[in-house]
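Missing here: one protein chain of the complex. Every other protein chain is in place.
By written order: A, B and C. Residues from 1 in each chain.
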Amino acid sequence: MLEHAWIIPALPIAAAALVGLLGRRINRFAGWITSAAIAGSLLLALRLMWDVLAHPGVKEITLPWLQTAGGLMIQMGMLIDPLSSVMLVIVTFVSLMVQVYSLGYMAEDEGIGRYFAFLSLFTFSMLGLVLSNNLIFLYMFWELVGLSSYLLIGFWYKKPEAANAAKKAFVVTRFGDMGFLIGILVVGYFLNTFNILALGDAVKAGKLAGGLATAVALLLFCGAMGKSGQFPLHIWLPDAMEGPTPVSALIHAATMVAAGVFMVARLFPLFAASETAMLTVSYIGGFTAIFAATIACVQDDIKRILAYSTLSQLGYMVMALGCGGYTAGMFHLTTHAAFKALLFLAAGSVIHAVHTNDIWKMGGLCRSMGITTAVMLIASLALAGVFPFAGFFSKDEVLVSTFLAGRMDLLFVGLLTALLTSFYIFRMFFVVFAGKPATDKHAHEASWVMTIPMLLLSILAAGLGAATAPFGHFLQASFGAPAMETEYHGRLIPALATLMAVLGFAWAYLVYLQKAVSASLLMRRFLPIYTLLKNKYYIDEMYQWAVQRIMFVVSRALAWFDRNIVDGAVNGVAWLCRLTGDGLSRLQQGRLQTYLIMFVAGVVIIIMVVLASNPTVLAWMK
Amino acid sequence: MTLTLTHYLLASTVLFGVGIYGAFSRRNAIGLLLAIELIMLAVALNFTAASNFLGTAGGQVFAVFVITVAAAEAAVGLALIIAIYRNQKDVDLDKLTLLKW
Amino acid sequence: MMTTVSFYLLSALAVVSALFLVTTRNLLHAVLALAVASLAVAGVMLTLNAEFLALVLILVYVGAVVVLGVFAVMLTGHFKKPTLPSSNELKIIAVVVSLALVTLLGGVILGQPAVTGLKEVSLDTVGKLLLTDYVLPFELVSIVLLAALVGSIVIARGKED
Partner (left out) sequence: MSIPYLSIISATPLVAAIIIMLLPRERVTWPRWVALAGAAFSLILSITVVAAYKLAAGGYQFLETHSLLPSLGIQYALGADGMALAMVLLTGIIIFAGVLASWDVKERPQEFFALLLILVSGVFYVFAARDLFLFFLGYELAVLPMYLLIGIWGTGKREYAAMKLTLYLMLGSALMLVGILAMYFAGGAQSFHLDHLRHVQYSRGFQITFFPILFLGFGTLAGFWPFHTWSPDGHASAPTAVSMLHAGVLMKLGAFGIIRIGVEMLPIGAQVWVPYLALFTLVNIVYGSLVAMAQTDLKYVIAYSSVSHMGIVLLGICTLNPIALNGAVMQMFSHGIMTGLFFALVGMVYGRTHTRVIPDMGGLASRMPFLSMAFVVGGLVSLGLPGFSGFVAELLVFLGAFRVYPLLSAVAVTGILFTAIYVLRVVQKMFFGPDKPAFDHVGDANWVEKSCLAILMLVLLGVGIYPSWLVNLINSSIGPLTQMLEVVR
């Protein structure tokens, strides 16, 4: 099976190419074709994981791709280890769920063929990224992931907001990728290899140390910040909600944002080589976690709440990775993939039913949409980290990893974030599903193609927690077990986390269901904070300002400079030539005798020259 | 103190120079033409002197040619002046500046 | 001795009348100065024993060129109002350039070894040369003369209609 792992990404891309080339003629079957392809990939990925489980260890398959003079050798290759096999399953599973769901959700869209082609391209890119065995191919698929997200976010290109969001997503992540690319260049220069395993060995051999290691790690982390939406490159993620909702599910669960976390995990030895880098990574993660959670508390758009929730949870993962919690981060990624995909699909189902994103225009949906309510509840509990749902275990692991790393400040941040998480998700849940219907329109439960994926995902969101221990052991086989993680068997941290979840739940319950505390009163009391949060800390405005006032001004200034100074110099030279010509043509004034004098003067000069070169003629004078 | 070729050549050179000056500075086209005739005259003298001092008849032949050309030139030149005068009512060279840029 | 004196006198006369020619405001005077200069040069030629050329010179210059000049002056009406300044504003440059030219040429001439003693060049030889060695230039010059004749008539006549 291992040698045939390439089929896993090949199936989706083949399906995408087929659907893309045949175009609108097969619109009706497009989704079925791509879904079938991805189902095939999923089966193969499961089989692959089975093989890896049976024979743990790291396998590498390479093919030469590019070779030049000067010792450059880039190979195309696959790295199959527990990490990649787990990611393959996550990616194919979530993708399949999203595809099937989309069959219902997007059924009436005229560009459905294009949609499924892009979706499959997305899956392909992510699978390729997961399988890459070297930085160059990692980067290549990394960029393709960015492209796919661009295409999908901007799928409804006629909506200016969607087109803008797509562009923003691409540019912001590319900003991070720039750092990533420079990091790759630095690595290539100093370690002279791009192979991930070889890099691990090189780091172990101590070839990367000190400031260099920090610089490399931080540069590479720039890429992860962009893709995984870490502060301050998080601004694209909420806007990406302009895309179709299943796409959001895919982006937020299994593909785009997971890429950053995956990359850090994949290149963990490089990060672990620098204490400073790890510290920075963990603080950025922690800050993003609480920062995004606070914003999520006041949003009105259901998808935006989930988007900021994703940011916050990604912060968790990054924080864990920064604390050396390699398996914790990956495990949270896995459970998060399940429950966040579920949250989005459920949200999509709601939006599909009520045709609005504003939670205040929903309400009382639990009566008409039973299944959706149920799965949303499961997902919310998982997100809030309530025992025994998956989120509880993974969040616990994250918090434990901060504790074990001795970062009490981060542990505190994590707990506080857990409180906020619980609050905002139940706020959303209560407002949307409980209470009285906000409109008279009667909402219907979605069709089976949409509910079945949700049900499947909810099983995972509920039950994945059982896999905690085996998951950890399995993953440790990659990179031969990072030594940082020791076992923790205390009860304090799970207890605290649960307490936080319950507190958050209670707060939301009191404010939004019981209305014991008036939400508007709270809002007025903390108006400045509310305004600040509502406006997302004005980060977007700052970027806007920086782009408009600095970049475009510089750009326009340079354009002016080019037209008027550089080209002006050129035209100036032309003008000077013309002026000289004009000036010299004044000599041609039409007066015969001037010409005559010129002529004779010329003769005089020639005679002088001749005489000067022939001094004997005038020798008598001396 | 006998006359040498140098004397004659110097005399013709001075005459030539005066003619050149005239050609430079006369405002009137007729004056210009006369100055040119003067130059021709100097050249003819030059040829003749050289011919007679060196004993080669060729110089005199050329002097004949020069005189002939001078006559032809005078004829054409003066005809031109008359033509110009008829058109412009003036033969002031400073005003005959049609052939410029 | 006689020749020497006459050379100096005649060439001085030629130069003086030439100077008068180029400076006078009255064109009629200038034409007359040309006649005087031609006669003086013809005289100088006589001191060279080149009687034939001297005669040709008088014939052509005084007889033809000067007459043409007078005609031109008359026809253009310049004899009555010598108001125009004789020279243009290039006078100073003209003086400098022509002086430089004369100086240079004079320098070169003075640098050459002095040739003394007139040789006899008979009219006979000149005539023979004209019709043997120089027959082609001679014929060409006659064509030039013819062309000038026709040309000047055509130009001076102008368009009839």
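FYI, a residue touches a chain if its C-beta (ideal position, glycine included) is under 8 Å from a C-beta of that chain, and two chains touch if they have at least 3 such contacts.
Bear in mind the structure is a predicted one, so any value in this text is a computation, not a measurement.
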| item | value |
| --- | --- |
| Visible contact partners (per top-of-document touch definition) of the missing chain | A |
| Among A:Ala107, A:Ala559, A:Leu587 or A:Ile605, the residue in touch with the chain that has been omitted | A:Ala559 |
| Residue of A:Leu42, A:Met106 or A:Leu144 touching the missing chain in the full complex | A:Leu144 |
| From A:Pro12, A:Pro82 or A:Gly154, residue that would touch the chain that is not displayed | A:Gly154 |
| Residue of A:Ile7, A:Ile61, A:Ala163 or A:Leu197 touching the missing chain in the full complex | A:Ala163 |
| Absent-chain interface as seen on subunit A, which is shown | 64-70, 72, 136, 139-141, 143-144, 147, 150, 154, 157-158, 160, 162-164, 166-167, 170-171, 174-175, 178, 181-182, 185-186, 188-189, 551-552, 554-556, 558-559, 562, 566-567, 569-570, 574 |
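Simple rule for what comes next: only the chains that are shown with their structure count from here on.
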| item | value |
| --- | --- |
| Rounded Å distance between subunit A and subunit B, as computed from the means of their C-alpha atoms | 95 |
| Averaged-CA centre spacing for the pair subunit C and subunit B, given as whole angstrom | 6 |
| Where subunit C touches two or more other chains, by residue | 88, 90, 93-94, 97-98, 101, 105, 110 |
| In subunit B, residues with contacts to at least two other chains | 20, 24-26, 93-94 |
| Touch list for subunit B against partner subunit C, complex | 1-11, 13-22, 24-28, 30-31, 33-35, 37-38, 41-42, 44-45, 48-49, 51-58, 60-61, 63-65, 67-76, 78-83, 85-86, 91-94 |
| In the complex with subunit A, residue positions of subunit B that touch it | 20, 23-26, 32, 93-94, 96-101 |
| Touching residues (chain side subunit C, partner subunit B) in the complex | 3-4, 7, 11, 14-15, 18-19, 21-22, 27, 30-31, 34, 37-38, 41, 44-45, 47-50, 52-53, 56-57, 60-61, 64-65, 68-69, 71-73, 75-76, 78, 84-88, 90-91, 93-95, 97-99, 101-102, 105-106, 109-110, 112, 114-122, 125-126, 129-130, 133-134, 137-138, 141, 144-145, 147-149, 151-153, 155-156, 158 |
